[in-house]
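One chain of protein is taken out of this complex; the other chains stay put.
Entry: subunit A
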Amino acid sequence: MAAHLSYGRVNLNILREAARKELREFLDKCAGSKAIVWDEYLTGPFGLIAQYSLLKEHEVEKMFTLKNGRLPPADVKNIIFFVRPRLELMDIIADNITSEDRHHSSRDFHILFVPRRSMLCEQRLKEQGVLASFINIDEYILDLIPYDGDLLSMEYESAFRECYLENDQTSLYHTAKGLMTLQALYGTIPQIYGKGECARLVANMMLRMKREFAGSQNQILPVFDTLLLLDRNVDLLTPLATQLTYEGLIDEIYGISNGYVKLPPEKFAQKKQGEGSKDLPTEPKKLQLNSAEELYAEIRDKNFNAVGAALSKKAKIISAAFEERHNAKTVGEIKQFVSQLPHMQAARSSLANHTSIAELIKDITSAYIIQCFPIKSHYVNTYIEDCIAQKDPLIKILRLVCMQSVCNNGLKHKVMDYYKREILQTYGYEHILTLNNLEKAGLLKPQTGSRNNYPTIRKTLKLWMEDANEQNPNDISYVYSGYSPLSIRLTQILARPGWRSIEEVLKMLPGPHFEERQQLPSGLHKKRQQGENRTTLVFFLGGVTYAEIAALRFLSQVEDSGMEYVIATTKLINGTTWIKSLMDRPESPTQ
């Protein structure tokens, strides 16, 4: 089921198996038949760990969504609540249980906090008078979820917001904990680099925790050579631009959630005319996207402009393969051909799906795309002004405005006030809170006297490439058709020639940069074979985009880089979801 996790440089299936084992252990703690009541947010991440079949093996017979009122009837011995430690959820659970009591049943209640139990929540349950009803109160430490063969995500949506707006470091604490778990399974990571305030905090916590857990020295040969912690706010620009890789565009337009995407069904209904009648065209088409699918693994990280060619090449190969049957003469040859059929059919349906998706994306107008290019500011002003006048989607406006601000080390006071007034008048005064948040996060700021460092940073790090080769890329800038993500450039330079070469630029970027070493027990020092690649775990605090991931995968594949990357993050983001997470929408009075 999760074979694709073990193909990568680092076998992430170990992590998944560890998580599954723990889940099984908890389920077995509650003997007898059970029903799970889900905090809906958790179902997605859990899907990456365990399918329903695993739960079923452990006598889970029913599943419900957590909501107020009486629990749906179920003839089971145990009711288990899977919840995040949030007070409002505790109130719902309390409500469930109090209404249950009236119907005098003798079911056992359990609660599983994900990812950590909290005194506050237990206190709340106690206040509500239901704490004693629980037989088991446990925590399920699910920090880093294996997402793909080289990708881990905490699926912690509010991490960026909490860190930069609310000054709440909970997510960093969980990050550090997650990294400790990872080290317990994959060995101590000898080198830690970092850039940014949060990176520093996470590294500090990790070193602290290491001292704390110290007694038992980890005797596992380290799999990762280096850990790089990067704050999202070191590179605020990248997520604002529209990702131009195939996967990036799917995410930008349709949104990928926990490895699944929901697509408008029309294109897909036509494809399967024979059985299409069963498919209701109103139901969105749900597709799983990961490296288990051969074709997808091949094209996901390509610039969208190169996808068409790749698809048609693939189409030729597949039809050629089907043509093979005419050449099959002997019984043996035919047998061999038949044995390949399932694989070929899967390839064909995969090709059909992706051709449809590519068509869908192509239909979306280029107006959708926000690109990062050196344009004179008054053109930008006019463009943004026009967009507002035409009432383009607010998030697009915000992305544009923030982008202008970030690139220019702030906006002129007059311009900024003008934008703000325009936005508030057009989209509603309630967005004053959102604008305030963007300012707090540093995405939007008035120009101060200080020099604009951005051009220096841009030039030193070669962020804007004139002629990006989209078909056969030779630089990471292909993922944004000419713009190289700053975050990835920093990663690239760290591997070679090292950060010392860009001290000056690092100082211009926010937050400290640092290097820490973790002592390995003697005997665990790796003896590296000639030509063996090193492995770096790059952790993006506050989110990472698919395009950035694509760029890192590109770097892993460059032959002489000598470095392979595994990516971890608090959350997979794109400009829309990211800006959305920073928006405040006060509830309307009447609805």
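Throughout what follows, a residue touches a chain if its C-beta (ideal position, glycine included) is under 8 Å from a C-beta of that chain, and two chains touch if they have at least 3 such contacts; residues count from 1.
Following the convention adopted for this analysis, contacts and distances are computed from a predicted model.
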Study note, to complete from the structure: Looking only at "Vacuolar protein sorting-associated protein 16 homolog", "adenine phosphoribosyltransferase", "Dehydrogenase E1 component domain-containing protein" or "Protein BUD31 2", the name UniProt gives the absent chain is "Vacuolar protein sorting-associated protein 16 homolog"
Point to revise | Of A:Q123, A:Q336, A:S349 or A:Q557, the residue in touch with the unshown chain | key: A:Q123
Check your understanding: Which residue from A:E385, A:E504 or A:E532 sits in contact with the chain not drawn here?
Key -> A:E385
Revision key, fill the gap. Missing-chain contact among A:D138, A:D168 or A:E298 belongs to A:D168
Revision key, fill the gap. Out of A:I189, A:M205, A:L486 or A:V566, only one touches the absent chain, namely A:M205
Check your understanding: Which of these touches the unseen chain: A:I141, A:M344 or A:L424?
Key -> A:L424
Review point. At which residues does subunit A meet the chain that is not included here?
Key: 86-87, 116, 118-120, 123, 162, 166-170, 172-173, 176, 201, 205, 208-212, 214-217, 385-386, 388-391, 417, 420-422, 424-430, 432-433, 436, 584, 586-590
